[in-house]
Structure formats: structure tokens, C-alpha cells
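Missing here is one protein chain; the remaining ones are kept as they sit in the complex.
So, chain A:
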């Protein structure tokens, strides 16, 4: 594997909110300070895949960066503020804001979706950023939400991403939900999930589409909560007992007297 592939794999697997630390470590390992231009494609991939958010100069709301709102040459646009901006992938800064008028046959639907998406988000995400963008020659709409919560002083960071592609002509809705949680106090624990969503006829109005999205996300979160329970009760318990079947700790002074399979009741599970 080449140097650039190795470095890019580090950038692309950076946990939520830890890209700066990952970059710092890379520089120190290499003993070089100027790696940004070499890593530019990896940063761009990371930012677009992870829906990185940024505050526009002079604005208060955050906007997101994705493959769906890219205008090329490092510029992206936002529907709600009707503006476009240059995004510096290495530093995560936005600049050169210009007004941007959306041109789409689905303009009304996009605007209603932006509105209902924001209502939905305010009910279920304490802090999130969302966007709706026409793609594929205006034949489909990308509906994107990202919610981050960073708590580095408590050694954890988390990110929820959902993105859907809605085809107005057929009413098809497909998408993916990803959860990424990193916990790193005296260790390194990572939760990574991916759930594909597919609804064959999601209706045509913004309200109907949002209802499908809301149902899919609620169901997924409930299923995820159940999965924690079943992993804890299933695989985790089967790996190691809390105490031996006798419910007593081992008498180590008498360990040579233990006869496997007789005194201890619990037969071999092979």
C-alpha cells in the first residue's frame, strides 16, 4: 500500500469530530507539517461522506457539505439561505459566499421538504443540520440530515447521518441511516451501523415523504435499542460468565483439586 493510500485510510476512518486530532497525529508520525495538499482528496471524501457542517461567514445557521450540493471547484450551495460558498476541506472553513438561486422543476417540493425536514429535525434531534437538493438532472431529490454531538472532555463523540433519494416521478424513496459512536476513555470502543431504507411508494407530497422518513428512523432507533439488549444478553453473556456456575469465585489454593466436568457442573460447550 502506498503512502497516500495509508494516509487517506486514516483520514477516512477518523471518528466524529476528531479529524483535527487525526491530522495532528499524521503530521507527527511523518515528521512533516505540510500534508494538507497531499491529503486534499481524502479530506474532500471525508467531508462529503460525513456531511460535514460549517457556519457561513455572517450567518448563524450551519449548512452541510455533501456530494449532492457540490457545484464543483470546492463550492457548495444551500437552499434555505439561497447561497453558495467555497469550502476549504482541510480546515473546514467556508468563505466567498454568493447568492444562489435554485433552478429546479421541483422547486416548490424542495422548499416544502426543507420546511418539513426542519420541523421533523427540531422534534427529534437536539442539534442537527439538514438539506434537500435536486440531483441527477433534476429527476431526483437528495434529502440529508446529520446530527453530531461531541463531548471530548468525557472522551466520547457521536454522529447520526441519514440520507434519502426521492424520485418524484415514481414516488420511490431509498436511503441509508448510519450511526457512528466513539468512546475512548482508557480504551477505544466504536459503534458503527448501517441500515438501508427502501419505500416503494412514499406518496408525492412533502408531508407524505417526511412521514415515511420519520417512521423509518423511529423504527430503526427502536430496533437499534433492542439490538443492544440482545447482544448483551446473547453474545456477550456467552463469551464470559460473570461468575462460575457455582456462583462463587475460585478457591485458588485448591485449584488442583477442581476436576473439570465433574465438580463444576458446567459441561464443555463444544
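We adopt the following convention: contacts are C-beta pairs under 8 Å (C-beta built on N, C-alpha and C of every residue); 3 or more make two chains touch, one makes a residue touch a chain; residues count from 1.
As a working rule, contacts and distances are computed from a predicted model.
When the listed names "Vacuolar fusion protein MON1 homolog", "BUB3-interacting and GLEBS motif-containing protein", "F-actin-capping protein subunit beta" or "Histidine-containing phosphotransfer protein" are checked against UniProt, the chain not shown comes out as "F-actin-capping protein subunit beta". Summarising the interface, chain A meets the missing chain with residues 1, 3, 6-7, 9-10, 13-15, 18, 21-22, 24-31, 33, 122-126, 147-149, 151, 154-156, 158-160, 177, 179, 181-196, 217-218, 220-225, 227-232, 234-236, 238-246, 249-250, 252-253, 255-256, 258, 260, 264, 266, 268-270.
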